[in-house]
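Sharing a structure below in structure tokens format, with a few things to ask.
Some chains have been omitted; the remaining ones sit where they do in the full complex.
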Amino acid sequence: MALTHFDGDGNAHMVDVSDKPATAREARATGWVRMTPETLDMITDGRAKKGDALGVARLAGIMGAKRTSDLIPLCHPLPVTKVALDLAPDPELPGIRVTATVKTSGQTGVEMEALTAVSTACLTIYDMVKAVQKDMEIGGIHLTFKDGGKSGRFEAQP
Amino acid sequence: MALTHFDGDGNAHMVDVSDKPATAREARATGWVRMTPETLDMITDGRAKKGDALGVARLAGIMGAKRTSDLIPLCHPLPVTKVALDLAPDPELPGIRVTATVKTSGQTGVEMEALTAVSTACLTIYDMVKAVQKDMEIGGIHLTFKDGGKSGRFEAQP
């Protein structure tokens, strides 16, 4: 079996989706940034009074979703019709959990848009907090839901 | 203590680095994409004959590093002077380990450029392989080395 993003000669190409019907597509992805409890406190305190770091990361994620096909070489450009991000402090982690939901009506799915939104939001959190902690970790980035298109519905543990 | 990316009123801003000297900066970051052994085989086999997925991801990471300040809202634009990515199959993971090294001479560091390169390369691997496996995970993204600037050298386990 061969990867679809490469033709018979092994050359990368943007897969031809011209003949696929435009259907309603939705994808959801998640991920997290792990940090010390002290760093997490700075972010959650700040939300109330010292600066809304989660608001900045949420916006970065929304804008990142719109740049997906610019960043991922073989990804089809798609006019997304919805992007929403949820960023929640999780003291168990400890850190921030990020979830992104993306929709479109198109010939390919929006999995990459959802994953790119999560990644960009996580990177933005890292950027805003790196002056106080450099050894944070970004992880757990995976698809939790996808619907629409020939391959149909996919669901995974958040 | 407050986050430096927010001013006294809690408003986000791009921190003033005008008075910092331009010094040699370097940063290294790492991360991975975890997949089944079968999926990993498809990528490593492909390298030889069916398509160089790692080559595509490497290039995406290099170009992603150059787009960092476009993606991360409060990140300073910096003319990077070197970007290199190493992508290695790891049967233990199993999956692909990604490492990025970025250099510049500038007034701020290139940690975000290195982390963005790693993230973009991981997302690109996911994109190329998602037709055969949807439950891959991207993780372990963290800074492993940084030098230059006032805060000096930082090193962490790869």
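The first chain written gets the first letter, and so on, giving A and B; residue counts start at 1 in each chain.
Rule of thumb we're sticking to: a residue touches a chain if its C-beta (ideal position, glycine included) is under 8 Å from a C-beta of that chain, and two chains touch if they have at least 3 such contacts.
Remember, it's a predicted structure, so these values are computed and weren't measured experimentally.
Asker: Report the copy count for the entire assembly; 2 chains are displayed in place.
Answerer: Altogether, the complex is made of 6 copies.
The rule we apply is simple: only the chains that are shown with their structure count from here on.
Asker: From the C-alpha centre of subunit A to that of subunit B, how far is it in Å?
Answerer: Each chain reduced to its C-alpha mean, subunit A and subunit B end up 15 Å apart.
Asker: Quick one: in the complex, what on subunit A touches subunit B?
Answerer: 1-7, 10-12, 31, 42-43, 46, 49-53, 56, 59-60, 63-64, 67, 70-75, 111-112, 115-116, 119-120, 122-124, 126-132, 134-143, 146, 151, 154, 156
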